[in-house]
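As you look at this complex, bear in mind that one protein chain is not there, while each of the others sits in place.
On to chain A.
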Amino acid sequence: MSLNYMVPVSKFKRYLPKDYVELVDYGPFGKEFSEVGTKNMGKYKELVEEHPMCSGCWMAYYIKIIFASLPNPEHTVTIGTAGCGRLAISQAAVPFIYGNYGDQNAMASGITRAFRLRFPDQQKDVITIAGDGGMMDIGFSMTMHAWFRGEKFTTIMLDNEVYGNTGGQESGMSIKGAVLKMSPKGKNFNKMPAMQLAITAGCVYVVKMSPTNINKAAKAIRRAIFAARELGPTFIHAYTSCNIEYSIPTPDVFKDAQEMAKGRFAFEEFMTDEAKDLFTVVEAKKKKEVS
């Protein structure tokens, strides 16, 4: 694994921003998950530190977990779209493409294929990270068709059940009856069944969760990335509340996420037989390396 492209020559190093040098020296690049990863957050230079998200934002917390879980951050590209999430994702020390509205999975289809043409021997992980509006409303066709085509990248939906960034409008992922902007009398149709859609469209690994358990969340993200490398599209549907638009007091954000974990975001994990076999091999190998 080559990190040469990001390591500065010694004479130039002192002229570079401190943040950059610290990322090279103390960041997770080129290191094993057991050395860095989610278990050691706070003990190394993380890929996301400061961000402009609202106080108590559960989405910002989950985005930190996503970046701490990456198996190979030096060969990862993330793609997102308009929405709250990209405010934090764009602060991560990983190349990020800010696409047009909802086009993240189409763009990922192009770049994943380009990487496979140019780097047949070097795995490049492509991950789209977008909100419920970007994935299931405006980007719906491009999300679904990337899955139907079997594109080998990971899709992560940050579901806060509302258009947070544009000021609290109803989304397809809001629950029926929710009174939001643009649904002044309450939403009159059901929350879209994203997990079932992903399975139907051919995703080989799909998880729905409220990420209250950091290690469980990390395991799902890593499984999704490993399966996308070898087998096909993978999807994580994560609850990332909007404490502003749903008026969740900051001290209660975690409690709300825990309640969701018992409710409509109860943990569900789908995998194909091939994905199951792959995880058995990958996870056994990791354990062996650690011991």
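We take it that a contact is a pair of C-beta atoms (placed from the backbone, for glycine too) under 8 Å apart; a residue touches a chain by one contact, two chains touch by 3 or more; residues count from 1.
What we mean here is this: contacts and distances are computed from a predicted model.
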Options "Phosphoribosylformylglycinamidine synthase subunit PurQ", "Pyruvate:ferredoxin oxidoreductase, alpha subunit (EC)", "ABC transporter ATP-binding protein" or "Peptide/nickel transport system permease protein": UniProt name of the undisplayed chain: "Pyruvate:ferredoxin oxidoreductase, alpha subunit (EC)"
Contact residue for the chain not shown (choose from A:36, A:60, A:108 or A:261): A:108
Contact footprint on chain A, counting only the chain that is left out: 5-6, 17, 19-20, 23-24, 27, 49-50, 52, 74-77, 79, 87, 90-95, 97, 99-101, 103, 106-115, 117-119, 124, 141-142, 144-145, 149
